[in-house]
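The complex is shown incomplete by one protein chain, all other protein chains being positioned as in the whole.
Labels run A, B and C following the written order; every chain starts at residue 1.
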Amino acid sequence: MRFLVSGHLEYTVAFPSTLILNIHAQRNSGQTILDEKFEVTPYVKFEEFVLENASSRFVRLETGKKKALTIDYHATVECTHEVISASKLDFTPVAEMDRKAIPYLFPSRYCQSDRLGRLAWDLFGKIPNPYEKVIAIVDWIHANVEYLRGSTNSETSAYDTVTQRTGVCRDFAHLGISLCRALNIPSRYFSGYAYHLQPPDFHACFESYIGGRWLVFDATRLAPLNGLVRIGTGRDAADAAVASCFGRVELVSMQVDCQLAPDQKFTPLERKQLGRKGISLEAHSNVTPTN
Amino acid sequence: MRFLVSGHLEYTVAFPSTLILNIHAQRNSGQTILDEKFEVTPYVKFEEFVLENASSRFVRLETGKKKALTIDYHATVECTHEVISASKLDFTPVAEMDRKAIPYLFPSRYCQSDRLGRLAWDLFGKIPNPYEKVIAIVDWIHANVEYLRGSTNSETSAYDTVTQRTGVCRDFAHLGISLCRALNIPSRYFSGYAYHLQPPDFHACFESYIGGRWLVFDATRLAPLNGLVRIGTGRDAADAAVASCFGRVELVSMQVDCQLAPDQKFTPLERKQLGRKGISLEAHSNVTPTN
Amino acid sequence: MRFLVSGHLEYTVAFPSTLILNIHAQRNSGQTILDEKFEVTPYVKFEEFVLENASSRFVRLETGKKKALTIDYHATVECTHEVISASKLDFTPVAEMDRKAIPYLFPSRYCQSDRLGRLAWDLFGKIPNPYEKVIAIVDWIHANVEYLRGSTNSETSAYDTVTQRTGVCRDFAHLGISLCRALNIPSRYFSGYAYHLQPPDFHACFESYIGGRWLVFDATRLAPLNGLVRIGTGRDAADAAVASCFGRVELVSMQVDCQLAPDQKFTPLERKQLGRKGISLEAHSNVTPTN
Partner (left out) sequence: MRFLVSGHLEYTVAFPSTLILNIHAQRNSGQTILDEKFEVTPYVKFEEFVLENASSRFVRLETGKKKALTIDYHATVECTHEVISASKLDFTPVAEMDRKAIPYLFPSRYCQSDRLGRLAWDLFGKIPNPYEKVIAIVDWIHANVEYLRGSTNSETSAYDTVTQRTGVCRDFAHLGISLCRALNIPSRYFSGYAYHLQPPDFHACFESYIGGRWLVFDATRLAPLNGLVRIGTGRDAADAAVASCFGRVELVSMQVDCQLAPDQKFTPLERKQLGRKGISLEAHSNVTPTN
């Protein structure tokens, strides 16, 4: 599936500052960047880098004495996904888990899985299959947390959301991650562009490691899972902020877009189409795609 | 400086479980392992691994049906350190920072630097030199937080400690890390063996990235900084737990030891000997050691 | 029903301190004190008082230079209760509520009803009858929170318990109070002696104001509701602590007892015997007792 994604961010700058942006589509086994363009107007020096433990692409830029900056990013991204039947999604005991998944078992800033342990076991502990567990978690969040713009802020964590029961996509993701980790299922934050998301914006959901694969889940049900273009992968939103500002910079406007490339056809895969099948956005040579 | 370190841990096992231990001394530019021995009695299968983004050495082991397990680790470690004069320790703007340091600017489970921003700026924001800032933070913690065994637990975070004003080494480290990150100084958790620590135990302190170097700081002042043997490096204690248990396992006894090798002489370098000099436990080819 | 209650508390005193104790059985419309004895050994000056807005009886005593103090309280208390059929327990709108009940609508130290509003409405908001609402709350707490001695401390509040899902009687009471207040049902803390409580101890539960009456509820189900002898009434445990110490005093041992008077017969009324009936421990001239 080929998507045209774009982000347009306008900043005013109070004094010379540094910005670290994370709006580039990732290059990874599940998505290929066919073309892309990143522009800062007026031009300032910037540098792209990738952190070792993930493929998230960051841009670090110095505002210098500019009073305002506009960031434009456009890319054409070819995305693949695999639909995997639940029967192949056995629990991977910690003893056999890919080492790279292990850090995603531990609590993080917004995902205090250590404090949600008993709740997670009470609600979902008896479900034997790990995939069914995560599906139950995602459905429970969807049923019990209301998507309410403005109800949370940058300090809100899963420990709050589980009681407050409102939030936006990042809060839904944090709660899902936390409940999964509490049940020893490695889980990580996913930020990206999302086709069909209304209103258009950056989106967040999460991935859980089951049967040797990272499967993607979205408790908000606001976008089809096969319409996601990955930007960030991390422990939680602290790792995948759209922008981290060092100095004093203010976002004055933002437009985000995700369109299907002209010649493409799209059949949405959401919770209800998938049923008991999982979807992975990473390629995996050892697993035969189904569907 | 050569140290003989050891850890002896006895566990009872309720049912087959997996343990991830992090008690091996690291191999890195600042310390060399001359010999080591890791033993599980009775023998069970185990595997050592290193996570990509740090050099922490983990052991994953399966208890199987054993009812009790004893872990023994012994190592002889050659440690180096550099003492660096404050004049070489300029602030590294985010724009020039080694990319690997960037994740240590972000908040984490026990270090909610995002919630301590105003406090950090009020207390330390006016100190121009970053090294002086961290020294002021460490002295402030030492003066205002009481070391009190049993006053905190595994859920206690820097946000609690800053008001509660009691804690153990890990709480001191978390608070130091949080205040530094709030001031845009990358900081990370350090766990290790510590010479002269009384009573002997695993120890925790922290490192801040200043002038292109990771300098070590210890707000507890319980052990000389040149008597530390590194085990874990991470964002906070969530990354560097001595043991993470998946299943049901109980620690029934633990002995930790750190001795000077027979032929060695040791001159402790603590806060007061160092004065305005910093100490790094990593080698760095571009910096000429002083003192 | 006549009960013999007693409390025996032994304190050591580090330096001259003041203690405020709340272990006297209340005198109120639902219970009469037939005889009682309060003794401090060695003798020190003390004073009994009642706070205006409740009938809780406090004793304030000064330790002076005594190094140890023993407190003994014994009383014979005649208790009455009324069993009221649910059909008489209509919702009292705030507009018609006894003014004295109004403060028990507001959040308090351990009962942050303002933070549990959405959760309470989601879980129980659709139940039309207020008595049924409280019964559903109490049953939910019983089903979802585990009674676990030592799992909480004096700082634990309902906001913690709702996620942590463990606690002791005071935590069960705080959570019940909070959920009720969130639904506009005035609710207050009840501390007392409890017949059949094992092991014997002071007990805590709560009362909700429904249909013009204060009905008693106990989510722990550890003692029959008609075996309670009231000590304290308040917003939460902050109002009804067994002992508040000003200075430095340590409780070294405590025995609490509640026995049936020799000639009495007792038929326990617990959740299952009561079914859809409520129980009030206060007399009320306008309501005809049933059962």
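Just so it is clear, a residue touches a chain if its C-beta (ideal position, glycine included) is under 8 Å from a C-beta of that chain, and two chains touch if they have at least 3 such contacts.
Just so it is clear, the structure is predicted and the values come from calculations on it, not from any experiment.
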| item | value |
| --- | --- |
| In the full complex, displayed partners of the excluded chain | B, C |
| Per the touch definition above, residue among C:T18, C:T41 or C:Q255 touching the missing chain | C:T18 |
| Full-complex contact with the absent chain, from C:Q31, C:Q112, C:Q164 or C:S208 | C:Q112 |
| Contact partner of the left-out chain, one of C:N184, C:Q259 or C:Q273 | C:N184 |
| Residue among C:A14, C:L34, C:V94 or C:A143 that touches the chain left out of view | C:V94 |
| For subunit C, the residues touching the chain missing from this view | 18, 20, 49, 51-53, 58, 60, 62, 93-95, 99-100, 102-103, 105-109, 111-112, 114-115, 154-155, 184, 238-239, 241, 244, 246 |
| For subunit B, residues in touch with the removed chain | 115-116, 118-119, 122, 144, 146, 159, 162-166 |
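In the analysis below, only the chains that are shown with their structure count from here on.
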| item | value |
| --- | --- |
| Neighbouring chains shared between subunit A and subunit C, ordered by label | none |
| Sites on subunit B at which at least two other chains make contact | none |
